[in-house]
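Note that this complex is displayed minus one protein chain, with the remaining chains in position.
This part shows chain A:
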Amino acid sequence: MKAKHQRLALVGLGLVAVMGASGLALSALKDEAAFFYAPADVAGKAPPVGRAVRLGGMVEAGSIHRQNDGVTIAFTVTDGKARVPVTFSGIAPDLFKEQSGVVAEGQFRADGSFAADNLLAKHDERYMPPEMAGKMAAAKTLQQ
């Protein structure tokens, strides 16, 4: 193989690889990206049932209830405009508490409630997920 052809072939292969990677990534993103919802985003609209999404907001005061099996908790997530009931089976993070921010990962059920597979609470007092920070600021402005 001549030097020039080899270089061309390598450049071509590189381009094919880049395009293959982008194509694969973009098509998978279409199916698998988890959209972020606040309760107001799904109020009155049909939520995307069965698709992996994130739901973020405040845990409503007095809403955390432990169910009889001892491992499932039910609570309500609110953003001041709408409320979504959530259930979660598992060990809640240490900083999960009422009137505190939470991001729940999971799916909406057909009745509009949310089944969480995982709860993300703040790591420490100083940290807040950026999505949360944005939504909370918006909620605060609305309350005033």
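Just so it is clear, contacts are C-beta pairs under 8 Å (C-beta built on N, C-alpha and C of every residue); 3 or more make two chains touch, one makes a residue touch a chain; residues count from 1.
Quick note on the criterion: contacts and distances are computed from a predicted model.
Visitor: What name does the UniProt record list for the absent chain among "TAT-variant-translocated molybdopterin oxidoreductase", "SufE family protein", "Heme lyase NrfEFG subunit NrfE" or "ABC transporter permease"?
Guide: Going by UniProt, the chain not displayed is called "Heme lyase NrfEFG subunit NrfE".
Visitor: Per the definition of touch given earlier, which of A:40, A:86 or A:103 contacts the omitted chain?
Guide: A:103
Visitor: Which chain A residues would touch the chain omitted from the figure, given the whole complex?
Guide: Missing-chain contacts on chain A: residues 1-4, 6-7, 10, 13-14, 17-18, 20-22, 24-26, 28-29, 31-36, 52, 54, 66, 69-71, 89-92, 94-95, 103, 105, 120, 123-125, 127, 129-131, 134.
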